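Every protein chain of the complex appears in place save one, which is left out.
Chain nomenclature is as follows: A and B, assigned in order of appearance, with residue numbering initiated at 1 for each chain independently.
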Amino acid sequence: MLGTGILKGMLETAKNFAGSYHDPARLTTVEYPEQRIASKENARQFPFLVHDTEDPMKGLRCVACQICEKECPPQCIYIVKSKDKRADYKGQMQLYPVTFDIDLSVCMSCQICVEVCPFESIKMDTEFELSNTDRFGGLLVNKHQLAKSNDHYRKIHPSEAAASDAALAVEVAKAQAKAKADVEAKAKAAAEAKAKADAAAAATPVGAVPSAPQPSSPATGPAAAPAA
Amino acid sequence: MDAPANRTVQSVGQGREGELLEVAMGPQHPSTHGVFRMDVVLDGETVVKLKPVFGYLHRNHEKIAENTSYLGSMPYTDRLDYFCSLSNNWAYALSVEKLAGLQVPERAEYIRLITAELTRVLNHTCLAGFLLQDMGALGTPLMYAFREREKILDLIESLTGARMMCNYMRFGGCRCDLPPGWLDEAKKVVAEYPKFLDEFDALLSGNEILMARTQGVGKLSAELAISAGITGPMLRASGVDYDLRKVDNYGIYSRYPFRVPLGDHGDVYDRYMIRMLEMRESLKILEPALNDIPDGPVVDPKAKLRGFRPKPGEAYGRIESPKGELGFHLISDGSPNPYRYRVRPPSLINLTILEDMCLGQTIADAVITLGSVDIVLGEVDR
Partner (left out) sequence: MPLETLEQILARAGAAVPGAQLSLVKNDSPCAQHSLAVDVEHAYAVAQFLRDDPQLRLDYCSNVTGVDYLDAELSEKVKVKKLVDGVEKEVEEVKKTQRAGYLEAVYHLYSMALKHGPVILRQRTPGRADPVRVTSLTPLWRSAEFQEREVFDLYGVLFDGHPDLRRILMWDGFKDYPMRKDYVEPDDYEYEPTPHDEVLARAKAHQAAQEVGA
């Protein structure tokens, strides 16, 4: 009979209408901003820089290697390297970023900077309420705004952060083992040991100091070895 | 011009009987699915000429890709057809894998199949909603469709980290493994989805108004469809059995039996029904695939993330994206950036015969004919 299809459809909308008062499957929206849906663990919005110490600027893991700047598809990262070096989390002397800016109005949250970073230093934040009245400057964030603690990272991405911490722990263990070996070697013969340490230092990854790594004193501070 | 005192109010069209009227529909028009323009010449309400105008969203995606590394183009492919970023990712990854000869681990193949089929369900759900919206069923079907779409988007977000701009596939696999509990969630969504399809069918598929409005409208013959390179559900609605999942056997589609729905008339109603049926077939693939997925790595350990330089050569890879055949033609000269990067956009090519389908019909039918083509302007304009 003509019209049955329409009536069937109306019945369906009536069911949905009645259901929207009591059935959670029909009631899918929440009243933002009073109510919020919990963020997914994998969720990503914009990048931030991880730091390990109390003072965010001293503990930045970033060594200004500029890989993320190069790989970023829309070119929204801008880094200026430091002239001097300072000890990183495992006591190795590294450069650090004097300027680290991300233009969030250009960033497309693709996470490629996180994937290419060899130092576990840039990660994705879940903060999304970034509205700003300044169209350009307000979304151009510097390293002070970008720096967030490792605890924050552990809070927003627990399992990812655990993997990252484990990877760093392995690195630290390696560095300590090497430092120990170096000290023992030093005790044997000072002159020979120095040559060996130089060779070992030369074999360490990007940004390593070509001269003595000073492994026994990790807290030398940033002013310890001015770069040539 | 006459002095104001001599002017009288005239009704629109007075003294203009038999004259043609030229209307620019768009670029800001709710029924053009984005910034798309149709220059329509009307005789009364009948379309006598229709010229599509593109380029309002043109950003020269291909040029950008030629200035970016192979990996750097991956997030840009998300933005082609922003409903189906995962199948775009797959098409691009597949082409680069052809170009560089990379192998994909078993588990990654399963994840790709699952995500691509979820994307197909998601796209067809939205399309059904939009098409009904174009027909004047304001709101209700679209909101029902979006409610279900949200469930799949939640799955995609917990897997890839983003709802729409997933950037998930990598050359030789996928970016990360499934999070714990994801498969159970996905099984739940897939198991409950037929209920929604039944509801949607009860709501609309038998609706007399819908039938009267769509049957016999926007007809496309099989010969013209083949010649015009129409692909996807639109081609199959015209009765041509050509589904790349069967023809090319890419991925692991050969392991799962599914049927390819075909239409008889090639009209708007057939295109709508093909999509409703395809969703059910996709769910038939998803159900066993979610159970069969093996353990293992999700990315080929030999695949390099940085410093990826395929040897000189070229490759054309294509997949059956929800909208049709999505292909990437890549030419490498051995440098880190592609020498030539070409997207074969199904949305654009499916619009080739828009004029043929709309001529002689009323302007309101042109709107639903365009709706049934299923375009996304991010892909049309690139």
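By definition in this document, a residue touches a chain if its C-beta (ideal position, glycine included) is under 8 Å from a C-beta of that chain, and two chains touch if they have at least 3 such contacts.
All figures in this text were calculated on a predicted structure; none of them were measured in a lab.
**Student:** Name every displayed chain that the left-out chain is in contact with.
**Tutor:** A, B
**Student:** Which residue among B:55, B:257, B:296 or B:360 touches the omitted chain?
**Tutor:** B:55
**Student:** Which residue, B:226, B:305 or B:364, contacts the hidden chain when the whole complex is considered?
**Tutor:** B:226
**Student:** Can you work out which residue in A:106, A:162 or A:195 touches the chain that's missing from view?
**Tutor:** Counting the whole complex, the residue in contact with the absent chain is A:106.
**Student:** Residues of subunit A in contact with the chain that isn't shown?
**Tutor:** Residues 75-76, 78, 99, 101, 103, 106, 136-137, 140 of subunit A touch the chain absent from view.
**Student:** Kindly note down the residues of subunit B that lie in touch with the hidden chain.
**Tutor:** Output for subunit B: 54-55, 58, 60, 62-63, 98-101, 224, 226-230, 240, 242, 247, 310-318, 325, 327, 329, 331-332, 339-340, 342, 344, 348-349, 351-353, 381-382.
Operating definition for what follows: only the chains that are shown with their structure count from here on.
**Student:** Would you mind writing out the residues of subunit B in touch with subunit A in their complex?
**Tutor:** Per the touch definition, subunit B meets subunit A at residues 68-69, 71-76, 140, 144, 147, 150, 154, 157-162, 165, 167, 175-176, 179, 199, 202-204, 206-211, 305-306.
**Student:** Along subunit A, where are the residues that touch subunit B in the complex?
**Tutor:** Going through subunit A, the ones touching subunit B are 2-6, 8-9, 11-13, 16, 28, 40-44, 67, 71-73, 108-112, 115-116, 124, 159.
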